[in-house]
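Omission of a single protein chain aside, the complex is shown with its protein chains in their original locations.
For reference, chains read A, B and C in written order, and residue numbers begin at 1 within each chain.
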Amino acid sequence: MLHKTINKSEFRKLVDLLMENEEVIAPKQIGSDIKGKAIHQYLPVSTFDEIDLDYEITQYSAKTYFLPYCENLSTCTFDDDDWTQNISYRLQPRILLGLHACDINALLKLDKVMTRDSFPSPYYVSRRKNTFIVGIDHEPCEGGFCQAVGADVVTHGFDLFLTDLGDRYFVAINSDRGFNVLSRVRIKNITQADTKAYLEARQALAPVFETPYMHNLPNLLDIEFESPVWEKWGAKCLSCGSCAMVCPTCYCYGVGERISMDCSSSYKEKQLYSCNLLDFASVSGGHNFRAKKETRLKYRYYHQHRGFSETYEEPLCVGCNRCGRVCLAGINPPEIIKDLQLEGIR
Amino acid sequence: MKINLDVDVHHLTRVEGHGNIHVKVKNGKLLEARWDVVETPRYFEVMLKGKHYSSAAPLTARICGICSFSHTLASLRATEAAFGVEIPEAAAILRLLAKHGETLQSHALHLFFLAAPDFLDVPSAIPLMESHPEVVAIALRLKGLGNKICDVVGGRQTHPVSLQVGGVAAMPTGLPDLPPVLEEALEDLASTVELFKTFQLPDFVRETEFVSLRANGDGYPFIGSDLISTDGVLKAEADYLAMTNEYVDGNNTSKWCRLSRDSFAVGALARLNNNYAQLRPEAQAVAGELGLAPVNHNPFMNNVAQLVECVHIAHDSLDLIDQLADMKSAPTMVEVKYRAGEGVSAVEAPRGILYHHYKYNKDGKITKANCVIPTTQNNANIHNDMRALVEQFATEKGMTNERLELLCSMLVRAYDPCISCSVH
Amino acid sequence: MKYLGIDPIKPKIAVFDFTSCEGCELQLANKEDTLAGFLNAVEIVTFREISSAASDDYDIAFIEGAISRSDEITRLMDIRKKAKVLVALGSCACFGGVNRMKNAYDLNQANREVYGKIAKETLPVRSVKEIVPVDLEIHGCPVSKAEVERIVQHLVWDIPYTQPVYPVCFECKQRYATCSFDLGQLCLGPITRGGCGAPCPVGGLSCWGCRGPSEDPNYEEFFRIANEYGYGDDEIEERLNFFGGFEGVR
Partner (left out) sequence: MTTLLHPYDVTQESDMQSPLDFNRRSRLKHVDRTFKAEIINIISLTEMEKLFQVRIMDDYYRSKFSYLPGQFVMLELPGFGEIPISISSSSSNKGFIELCIRKMGSVTTMLHKARRGAKVGIRGPFGTHFPMEKMHGHNVLLIAGGLGLAPLRAPIFNVIENRSNFNQVDILYGTKSPKNMLFNYQYEEWNRIADINLQVIVEHGADSWTGPVGMITSLLDDVTILPDDTFAIICGPPIMFKFVCERLTDDGIPMHRMFVSLERRMHCGMGKCCRCNIGSTYTCIDGPVFDYWTVMNLKEAI
């Protein structure tokens, strides 16, 4: 990886340049909640001033730009008794600016599922490869536990990664196109002073909040399969799927087809789903493998923290706690994990 | 003379709501000519009592599925008047734009789907899909545009959600999509004018008092201002009761109204008769082409007045969107502080002037509500028109029950009545 | 219009309105881009609001509106006898809709207030299924035409239809909206049946529950949340009663 520094004014020029050419998605404050706390979202922006790079966390993750909530997988056109299937993938490049380490780590985990294994997803691959990612360092957000799941540092999965050094950014360059794009503006080679400043800046981002104790969690989950902890939290679950929608790594979905009123065309639509929704595992004829709220809730944690670990030696969760923040009922990973640990000791 | 005619229409079709027509002519003498509204009453004014102010607009929107935006706007303004709330300029423009969307949608529905089949001699617009595909295509585009405007500004096509006490929830993101469609609509409207030139309106005139809002110098009136009649009555908005004078008729679940005479008319024709000068020149030109000049006393001309209004609205909407383009970050909402108070609001629904009137207690809950609906105001007039119409045409050569039924039905339809609305 | 060698049935459809605003009927004539296809797929034999043609020979009857007068009961029973499939269209037909709020008031007094001495006949509001058996319900105030289209397609091909079971929150989230609770509004999204696409929370008004309860809603937790956010029982009650779908859940 190459490292350079760039002045903030030059960086602004760079963004303007990018904006001229392509769609830019960046964190933007869209308002505040009743308690006066700013609400940020990754949204398309058309001027640099709309961007707020000093945001704490966005309510939704940037997942939707890779796994859209609804996506057309293929279309069919009908002709008498015959039909033709058409598939197309998103080709337009775009820039995703201002991702924090956890969100980039989330993409790396999705990459494991979507770009490797037996059936890579061309829909995902084409969005991923057509997205230019600029990350930025930031101290962990309140309530987040990225450090506990090792997601607060990122080493790849982006094109450029920025660390704020006051008047300039320390830039890690991780791709040739990142290098090419940077060469459009004035950048400087790093000096020893830069490196020192960088290390100090990183130091300042060390743990600020108490994070949950994740030791041996995969095994604990297995042992505590019948734990009353699940009943306690399950009773609160609204089965609304909000957690999975804002989560940067939840990727479950359903596929449905629609045919036009005149039967001349149809399309196959993928809709992100959530394992907390009532019919997630129900099958035709009325049997529901997970009819109970607590079972569904349990399986979300099971997949995030045990199932994924079994296959990839790391949890799927990146500890952003978006799911905990969005949940009206207040169900959140740190507390559930704490409860499980206590239950295990008891 | 041995003219015996008998018309009995139970639940007139191609109108909103349930109404009946009874005509009896014996030996050339008119025995009976009635227009009766038999809609089931819903008692909205009673249901409003005790409700929180935020419920008033969503609830009254459900008085009518066709003009839910008008009810919403009337309701919001009445509440805002009671609380002394001034909405931001951008919100006022957005509301007028939404209003235009509704009027366009409603007029297009009436002109093409409810009225036109009579002139083209079919029972509904459905067979027109085969016989007159180009007319149907225009109809769908115009109606679709009206709905789209409602959707973009109000958040939904029917029963809006973005229009709220204090303004409009947010600056809509879909505005830039509208101008191209509006430009197209201008061409469609031009073709519609040509179509309407070919329609033969019944030659019928009965002198009538027309009531509407009065332009306050800022263009053709749609949302709030003084009340005026062609007989020279002028009243303030809050003084609406003196304009409507509702009373209960034994045969009708809708109330009836009167002013200087024993009935009066509201609607597109009334608006145009009172505010012709405020129409945009493009609309005035169309009025001229179709032979409509104020004050016109042929109720069938209401159809033409609607078309003229569509032209006005299409041009005006383009202007409004232009104005909004410079107000991207302007506030669209103000904070609302409720208080005890009373407010009246008058809004021009597509089929005429609509009043909402609420009294609030200090908790922001409604203690008394009154809504006066356009069709309520028109019903007595329709009834009187029908008598005159039958008297004029019954003796015409070759008159049959069927033709008379058609004439009477066309008369009622010309008013574009919103019957369930009138029985709310 | 054959599909895979199969001929669709072109069902004869009749639309009837009772105590309502006719907004749901209006939706049938909306969604202009696919309206022609819609009208082609079925044979509309009775639809008073837009057509003068009428016939008693129909397969599917769409019933809009609640029932609040004796003549409506007779009419409805007669329709039930003739229809093979009876569909309740919209929240008024499904639950009584906003009209149901009337039932909380004394009807004689209501009559006096609105009509003075000349009282009109009226009954407590009931939903269609409280009078006759209903085969299919389409929720919403108004119904979503996209959903109506889907259901009509299922009727046209005579295949079973399943409603979405999840609450409105799910679709609200899929539209990237900010939660109404965060913005200081009481929202029934967590307990209301989804499928509408959450136009209300997205449009800035919270969900008022027009589609009635979702499958297996967690009322207990919802009420706790609403209280926690500072909404009093009266407020929650007023909201729950708005469209009639949540009668008796509290």
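Definition applied: a residue touches a chain if its C-beta (ideal position, glycine included) is under 8 Å from a C-beta of that chain, and two chains touch if they have at least 3 such contacts.
From a predicted model like this one, the values you see are computed outputs, not experimental measurements.
Student: So which of the visible chains would the left-out chain be touching?
Tutor: Taken over the complete structure, the missing chain's partners among displayed chains are A, C.
Student: Any idea which of A:K37, A:H156 or A:R177 touches the chain not displayed?
Tutor: Spelled out, the listed residue whose C-beta touches the missing chain is A:R177.
Student: From the list A:F11, A:F66, A:F132 or A:W230, which touches the chain that is not on show?
Tutor: A:F132
Student: Please identify, in ascending order, the residues of chain A that touch the omitted chain?
Tutor: Residues in contact with the chain left out: 17-18, 20-22, 73-74, 76, 78, 81-83, 85, 87, 89, 91-93, 95, 113-114, 117-123, 125-126, 129-130, 132, 177, 180-181, 184, 225, 251-259, 263, 266, 268, 273, 275, 280-285, 287, 289-290, 295, 299, 302-303, 306-311.
Student: Touching residues of chain C against the unshown chain: what are they?
Tutor: Answer for chain C: residues 3-6, 154, 157-162 touch the chain left out.
Definition applied: only the chains that are shown with their structure count from here on.
Student: Please tell me the distance, in whole Å, between the geometric centres of chain B and chain C computed from their C-alpha atoms.
Tutor: That pair's centroid distance is 25 Å.
Student: Please compute the C-alpha centroid of chain A, do the same for chain C, then give the distance between them in whole Å.
Tutor: Taking the mean C-alpha position of each chain, the two centres sit 37 Å apart.
Student: Suppose each chain is reduced to the average of its Cα coordinates; what separation in Å results between chain A and chain B?
Tutor: Once rounded, the distance between the two centres reads 50 Å.
Student: Where in chain C do residues touch two or more other chains at once?
Tutor: Residues 36, 40 of chain C each touch two or more of the other chains.
Student: On chain B, where are the residues touching two or more other chains?
Tutor: none
Student: Okay, in this complex, where on chain C does chain B touch?
Tutor: Interface residues on the chain C side: 17-27, 29-30, 32-33, 35-36, 39-40, 44, 47-54, 68-69, 72, 97-99, 101-102, 105, 110-111, 113-118, 120, 122, 141-142, 199-200, 202-205, 208, 235, 238, 242.
Student: Which residues of chain A touch chain C in their complex?
Tutor: Listed in rising order, the residues are 30-31, 33-34, 39, 41, 59-60, 64, 69-70, 78, 80-81, 235-242, 245-246, 258-263, 271-272, 274, 277-279, 293, 326, 328-329.
Student: Show me the residue ranges of chain C that touch chain A in the complex, using the header's touch definition.
Tutor: Per the touch definition, chain C meets chain A at residues 1-5, 8, 34, 36-38, 40-41, 149-150, 153, 165-167, 169-170, 173-176, 178-179, 181-184, 189-191, 215-218, 220-222, 225.
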